[in-house]
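Sharing a structure below in structure tokens format, with a few things to ask.
Note that one protein chain is taken out, while the other chains of the complex remain in position.
A, B and C label the chains in the order they appear, each numbered from 1.
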Amino acid sequence: MQAEKKASAKDMTALKASWIYQKMQEIRQFENAVHEIFEKGEIPGFVHLYAGEEAVAVGVCAHLTDKDSITSTHRGHGHCIAKGCDIDGMMAEIFGRSTGLCKGKGGSMHIADVSKGMLGANGIVGAGLPLAIGAGLTAKVKKTDDVAVCFFGDGASNHGTFHEAVNMAAIWKLPVLFVCENNGFGEASTFDYAAATDRISEYAKAYKIVGETVDGRDLPSVYEAAGNAVARARRGEGPTILECLTYRDYGHFEGDTQTYKDKDVQDRALNEDDAILRFQNYAKSNRLLGEDEIKTIDALVKAEIDHAIKFAEESPFPDASQVTTDVYVSY
Amino acid sequence: MQAEKKASAKDMTALKASWIYQKMQEIRQFENAVHEIFEKGEIPGFVHLYAGEEAVAVGVCAHLTDKDSITSTHRGHGHCIAKGCDIDGMMAEIFGRSTGLCKGKGGSMHIADVSKGMLGANGIVGAGLPLAIGAGLTAKVKKTDDVAVCFFGDGASNHGTFHEAVNMAAIWKLPVLFVCENNGFGEASTFDYAAATDRISEYAKAYKIVGETVDGRDLPSVYEAAGNAVARARRGEGPTILECLTYRDYGHFEGDTQTYKDKDVQDRALNEDDAILRFQNYAKSNRLLGEDEIKTIDALVKAEIDHAIKFAEESPFPDASQVTTDVYVSY
Amino acid sequence: MTIKMSYSDAINDAIRLAMRKDENVILIGEDVAGGAEVDHLQDQGAWGGVFGVTKGIVEEFGRGRVIDTPIAEAGYMGAAVSAAATGLRPISELMFNDFIGSCLDEVMNQAAKFHYMFGGKAKVPLTIRTIDGAGFNAAAQHSQSLYALFTHIPGLKVVVPSNPSDMKGLLLNAVFDDDPVIVFEDKTLYGMKGEVEEGFYTIPFGKAEIKRAGSDLTIVGIGKQVLTALKAADQLAKKGFETEVIDPRTLSPLDEETIINSVKKTGRLIIVDEAYPRCSAATDIAAIVGDKAFDYLDAPIKRVTAPHSPVPFSPPLEKLYMPSPEKIINAFSLMVGDKVFTTA
Partner (left out) sequence: MTIKMSYSDAINDAIRLAMRKDENVILIGEDVAGGAEVDHLQDQGAWGGVFGVTKGIVEEFGRGRVIDTPIAEAGYMGAAVSAAATGLRPISELMFNDFIGSCLDEVMNQAAKFHYMFGGKAKVPLTIRTIDGAGFNAAAQHSQSLYALFTHIPGLKVVVPSNPSDMKGLLLNAVFDDDPVIVFEDKTLYGMKGEVEEGFYTIPFGKAEIKRAGSDLTIVGIGKQVLTALKAADQLAKKGFETEVIDPRTLSPLDEETIINSVKKTGRLIIVDEAYPRCSAATDIAAIVGDKAFDYLDAPIKRVTAPHSPVPFSPPLEKLYMPSPEKIINAFSLMVGDKVFTTA
């Protein structure tokens, strides 16, 4: 097998950087908007915000097409946006409207768009890991070069499905990328408490697959590592565990008092360690994006989000008949 | 903390060797007898024989008292005998008689004797792993120095409960010894196929606990490694994964055609690599047991097993009322 | 002496009383202490569960007996089972009953069967606390009411408290019961206030409570649906029908006698259950009563349940999904003939 050229963040084009920045902004502004609307009491149910972790979803999905699949978590808005889900449809879904991506039946924790390869946010921690194996298996059986990416949390890494899924991906050499979003917490419990290991990527050794830990607030690091892992997967070289160290800017869910958070760490995350700020700086110093372009994108995204909110608010709730439709394809 | 003296097989007393040899013989002869009786059609249900793996159960249980707990598997007869379960009661249980250890309600796959710290053979692969954590937790909460040993197979190591249990034992530093009986197969599938790792003890590194692999057909190796692991657990130094490489002399269950077995490997296991033969040689060359003593034990065990069979055969089946008793303590 | 207390506080109170009474009682589950091992965080700041129900308990009893677990339901539930078999009385929290998919084996094949499989020689005094119920827009994976699954399984006891006072007494009974028990906490009831006896008391299993007496109709409500039944009873009373409302309190064991005696008197039965309709607690009670009180029935037994659908997220859909006083009254009108209501 001939040595493959390694991907490098240096190869990022201005076009790609612009896409990346827009997606990061979309996630951030989407989440900030949901946060505010939730506080006003206009959004029902449980909502888990992705703000702060944008570099992970976007840095990974930058390497994927609609034919590639991702599985997600309860904290799924970021994955949806990065994978190309319609933002109006997402917002309407969170509002429980008939125009939502799932007709309002799923809500925040179950946004999905299979046509975009987004196999659903998931309310069950650890559930996405085996699901990613299935998408990888489809690629293998159908002999495509599609890959499946599994986003999961540090908390989920302690669930049995992590072990079962990684082992299966390894023995079958499936085109699967396990992306751990290690934000240091599973709800209120710390990763340090709940996991014996220091690094989730450490497990890779025992499974004889590639494991790597990167700074998950640094877009270029995620982008580069994910690029290499996705390329390996497409070449049939099997799975990778990619651990991204990150932080969630909001609480575990909306309404969380966050007593377990360290103020200093939170401050740093919201300021100098902010993923978007860091990518702005990177893109500017590497002449990928200019200040003007950034402002344009910021404004464009603001308009998108405003539109989404309006769209959602003006959309009707589902019709009564919808309670019992879509249970089966046929029954 | 002062350096603890390491246990060594060299410290094995003649008395211990005699106990060990007797237990190994009891297991072997018990299983051979069950095999024959099953072939004659006198034993109902599913039966999985432990013959060939005696060095593991006995080498480990040699370090335990009735206050220590073990969890077991579908292949549980060996664990029961090594932990001191009554052999008459075991045989009667396998025959489904009212005098069985479980009054005939459990059968081969569910023999248990909590008073001996034997928490039950188990029909569910992987189930014993979390159960061992519970016994370890009881020891920790009650501040005893009891340990819990979990016997599990190479096949079970791929189940999610393995990961969940080992991680919990590690973060809580529980007095638990995970003993993997790696006999190379989970039913008809090989360990090499089903597990990405080469060595189950390899996982230990990621959990930051001690892991070791020993020749599981060599009693002294198991004895020594288990002795050290049990001592560490009693001292509060946490869990160990002890992988014992072994082989099952019979099929997965009685009735198995064993097409997946390699004849040469099987031949070696039944002859020069036989665990009992090897321990005989060891005990003789280390002057722990003489030829006469061995013969005496062999005969004594034969009488025990004959007695157990007779006891079982002559025992009545449970009374009809037993169908619905023991469902609850009170209802 | 009684004091006014919420459903949530009644749980907290019961757990503390149990832990004070017996040092073998431990509390284990995800974030039951909450905020484990964060240096700057004192125990008093810890979450105490996702709804704060167990808040403060770690302060009183310490981390040795209030144990936060990794997200590993099979692992910690299995641990709780054998901790129970080896001498503790664990209260194990399964955060949402919807998560039983990760640890059904430990409950169904281990906890429920040890006593029987081992010939009565082991016991498993385990209490599982878990959250059920729709009404919070928590969508399909966080709104189920899965008590039927557990009622199906011999060896388990199933408790569905509908108010703070019952919750406290039934939960305390669960902890000191020698069999595995699962207690359902309806998430929409946590804020419900009620008079609760101070100090230690237990309510036995298998004893239904007649919440309201009546002679024209019997309604059995499961868990929170007792409240829906009471509302319907109020409305029916205005139309001149006296309803007997029964809260079975436990589904396994089930107090068949109280229900059957009531139906013998009223001749009519409606079961209100927000769970899925097939192979459910509603069909269970209907089948039993239909058999044993056959000669006394003046009308078919009606079940007012969720439809055979997952729980929808969208608030108006979820509202339609749930049983309601109107649906109960509709069912009754079918039983007695519509015109009663059109003339009312």
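By definition in this document, a contact is a pair of C-beta atoms (placed from the backbone, for glycine too) under 8 Å apart; a residue touches a chain by one contact, two chains touch by 3 or more.
None of these values were measured; they are calculated from a predicted model.
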| item | value |
| --- | --- |
| Residue touching the undisplayed chain, where the options are A:His110, A:Arg217, A:Arg232 or A:Lys261 | A:His110 |
| Candidates A:Ser69, A:Gln280 or A:Ser315 - the one touching the absent chain | A:Ser69 |
| Contacting the left-out chain in the complete assembly, out of B:Leu119, B:Ala156, B:Ala226 or B:Ala269 | B:Ala156 |
| Touching residue (missing chain; options C:Ile67, C:Ile153 or C:Val175) | C:Ile153 |
| Residue in contact with the excluded chain [from A:Leu64, A:Ala82, A:Leu101 or A:Ile241] | A:Leu101 |
| Chain not shown, touching residues in subunit A | 69, 71, 100-106, 110, 112-115, 119-120, 122-124, 127, 129-138, 140-142, 160-161, 163-165, 167-168, 171, 325-331 |
| Residues belonging to subunit C that touch the chain removed from view | 74, 98-109, 112-113, 116-117, 139-141, 148-149, 151-155, 252, 254, 275-276, 278-284, 286-288, 290-292, 294, 297, 299-303, 307-310, 312-313 |
| Contact set of subunit B toward the excluded chain (per top definition) | 44-46, 96-98, 100, 102, 104-110, 122-126, 155-156, 158-160, 186-190, 192-195, 257, 259-260, 262, 317-318, 320, 322-324, 327 |
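As a convention for this text, only the chains that are shown with their structure count from here on.
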| item | value |
| --- | --- |
| Separation of mean Cα positions, subunit B and subunit A [Å, integer] | 45 |
| Distance between the centres, which are taken as Cα means, of subunit C and subunit A, whole angstrom | 36 |
| Residue numbers of subunit A (touch at least two other chains) | 158-160, 193-195 |
| Residues within subunit C bordering two or more other chains | 69-70, 72, 74-75 |
